[in-house]
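Shown below is the structure under consideration.
For this depiction, one protein chain was excluded, whereas all remaining protein chains were kept in their positions.
Here is chain A:
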Amino acid sequence: MVKFLLDEFEPAQLSNLLGQEVAIAGEGVSRALIVTPEQLIATMEALVTKLGFDYLGDLTSVDRGAEGLEVVYHLYSLTNQREIRVKAKVDAETATVPTVTTIWPGADWFEREVYDLMGISFAGHPNMTRLLLPEDFEGHPLRKSYKLQKRV
């Protein structure tokens, strides 16, 4: 059975293990590790090297309106059968987090999709261009401020 990392370790233990002051938010299935964009790479590297999170399950984003944007990572460990949700919070004006393609090269298209639809840039990404929408498309549809047109 897959273990949820936050069941295995106390928050203080985890912060110690990762070498980062990390916060935990949510309850039950909604729990997540919260990091700042500055902490992101160091936290991810520690998760890979110390806890064996070798597989990038999912990478996506949520627009929380006034609370800013979240980049959400679902990581999985093929060796230890563990999972974890990590969130990097960023405000809508900056909307930039460092890329994780250096850790998992497979993050390439995930990040391009987030950039395309949510308008979050990934600093250091080798090819930060739109993935699904045409290059001359204006706006980022998954932002809550983007309103769908009425059907004509």
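The definition used in the following text is that a residue touches a chain if its C-beta (ideal position, glycine included) is under 8 Å from a C-beta of that chain, and two chains touch if they have at least 3 such contacts; residues count from 1.
Methods note: contacts and distances are computed from a predicted model.
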Chain not displayed: protein name in its UniProt record ("NADH-quinone oxidoreductase subunit D", "Cardiolipin synthase N-terminal domain-containing protein", "Alpha-D-ribose 1-methylphosphonate 5-phosphate C-P lyase" or "ABC transporter permease subunit"): "NADH-quinone oxidoreductase subunit D"
Candidates A:A42, A:L78 or A:A123 - the one touching the absent chain: A:L78
Interface with the unshown chain - residue positions in chain A: 1-2, 26-30, 32, 54-58, 60, 62-63, 72, 74, 78, 81, 83, 85, 104-110, 113, 117, 130-134, 141-142, 146, 148
